[in-house]
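Below is a slice of the complex: some chains, not all, each in place.
Residue numbering begins at 1 within each chain, and the chains themselves are lettered A and B in the order written.
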Amino acid sequence: MRISGTFLDEITHDIPSNNWGRAEWAEDFRIMKSIGIDTVIMIRAGVGRTAVCPSQVLSEQADIFPVYEDLVELFLDLAEENEMAFFFGTYDSATRPSRERTLDQEVQLGKDFIDEVWQKYGHRSAFKGWYLTFELGKMEKHRVECLRQLGAHCKGLSPHLPNMISPYLHGRKLVDDPISLDQHCEDWNEILGVLAGAVDIVAFQDGQVDYDDLPDFLRANRELITKHGMQAWSNVESFDRDVPFDFPPLDWRKLWWKMQAAEQSGVEKLITFEFSHFMSPNSCWPAAKNLFNRYCDHLRKAGELD
Amino acid sequence: MRISGTFLDEITHDIPSNNWGRAEWAEDFRIMKSIGIDTVIMIRAGVGRTAVCPSQVLSEQADIFPVYEDLVELFLDLAEENEMAFFFGTYDSATRPSRERTLDQEVQLGKDFIDEVWQKYGHRSAFKGWYLTFELGKMEKHRVECLRQLGAHCKGLSPHLPNMISPYLHGRKLVDDPISLDQHCEDWNEILGVLAGAVDIVAFQDGQVDYDDLPDFLRANRELITKHGMQAWSNVESFDRDVPFDFPPLDWRKLWWKMQAAEQSGVEKLITFEFSHFMSPNSCWPAAKNLFNRYCDHLRKAGELD
């Protein structure tokens, strides 16, 4: 099983920018395609006052900073050139305490932006799904409700397109109060129950628990997701959470363990966060080029790459 | 408006070394020149027991470690070859608690070193100013007095040369008790009043406050600096303070916002901390090469670069 999807992250709060222009992105899409990536998921269209595309809604309601170029347009162009499916990541207001929005305001802003986006980009042939950008790791009623309403709104506009989420594991590598597997299952059974009909694909992140605990989480997640009538993918993170700074590319052996564990759990598809910083030969982290080479060696040995 | 000055930082406590030799520095000056940099500011000649040039004063009074090569000589050579102005950054004893100097001792050491430096390098045609290396963000009477005395001493030696400082903003991204804009203005009105006659150029750092708060700080600073008869420059930082480790090259879009804000505030010149680590195609941070390319794209679009 190979990694056939990746997030696109050019707007984030914790990953340094590659500072790529159009030519660099075009080259990276070409390389993604060459190793079998058919799906690209833009992690978010905006966060706080930063956005990746011009938007009247975000200008008026979120007072965004000037947009240098329309990355959605660029990503759609490149996805079409490379025959990939593009998932559009929604907006996260990431409200600061002094400017908080209520749940209703957050949802309303989200919906208005989704309407604008759908009108502007919905006709593009690569526009194949929505990515609901709010992440959560355990029951948080407000976030779940937000996801449910935004997912339902997307469904209303584009009933034929899948909605995707990528939750994290509330695990030892992320938090000081890691969740037990039992509690995780209880929470996610309830969450996915609420989200049924609003979410089609669930791709749990896989980097927050120890490697020996991961198989149990993967299996439990796959079962819960299937039970609720959704598709289970795995987000095989390609950055390393085990070293003193956040984040370098992952050690190849860890990627290999996690891919095996995901395959054994029975998920339908492997995606990664994310190719361009952590697995690309063009990444600004030189170790990413080597991770790419190790990954390609592995595919070749398995006869999955020429 | 383009960035026409940069700090040179090969002696610091928080930026990893590029480990460049003469050839690498020569190439970097050539590139700086090609994009319009006409001013280089050596951030400090020494800190604690480390110095960038041999010095009898620092050997005797600060017990400095052996100096591998005379970087001042190198930087002056390269500044002259490339017709740039060189600002000499003074010495910071950065006294450890166990070996503290009094204010008088710090100032006396600073003056002795400035005398030695002026005798040794003052005749060089690229020696065009002094950079007073002590940074501060709000009223600290000792530091201000130190700056005033060192600045006055430089004026005594070289009345025709400008003295420069580059204070920081005591802002949210740096400290837990950020200063209000009003308090900032009150403090800096008093500080610049004390420094009148001892300082000619003030280039505030721009990275410690949120992007949406920056325009107000820039405007207030420009007005205060003008009021006190000094020149206002802006130190458009090219490293990123928004990510989990200190520090990668800045996202191009953030540099672009800050350059626009600086231009609108009416400053006379843009400089950066600093080109060689964070904007150079030769930097050890590969993203710096891409930031350089994005910056050049931008200059070309504006017709400011061939």
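The working rule: a residue touches a chain if its C-beta (ideal position, glycine included) is under 8 Å from a C-beta of that chain, and two chains touch if they have at least 3 such contacts.
Owing to the predicted nature of the structure, the values given are computational and were not obtained by experimental measurement.
S.K.: Starting from the 2 chains in place, I would like the total count of identical chains in the complete complex.
M.R.: 3
Keep this in mind: only the chains that are shown with their structure count from here on.
S.K.: After a C-alpha superposition of subunit A on subunit B, what does the rotation angle come to, in degrees rounded to the nearest 5?
M.R.: Between subunit A and subunit B the superposing rotation measures out at 120 degrees.
S.K.: Distance between subunit A and subunit B based on Cα centroids, please, to the nearest Å.
M.R.: Their C-alpha centroids are separated by 40 Å.
S.K.: Which residues, counting only subunit A, touch subunit B once they are in their complex?
M.R.: Of all residues in subunit A, those touching subunit B are 13-21, 24, 49-50, 63, 65-66, 68, 245-247, 283-286.
S.K.: Which of the residues in subunit B end up touching subunit A in this complex?
M.R.: Listed in rising order, the residues are 211-212, 240, 242-245, 248-253, 256-257, 260, 285-287, 290-291, 293-294, 297.
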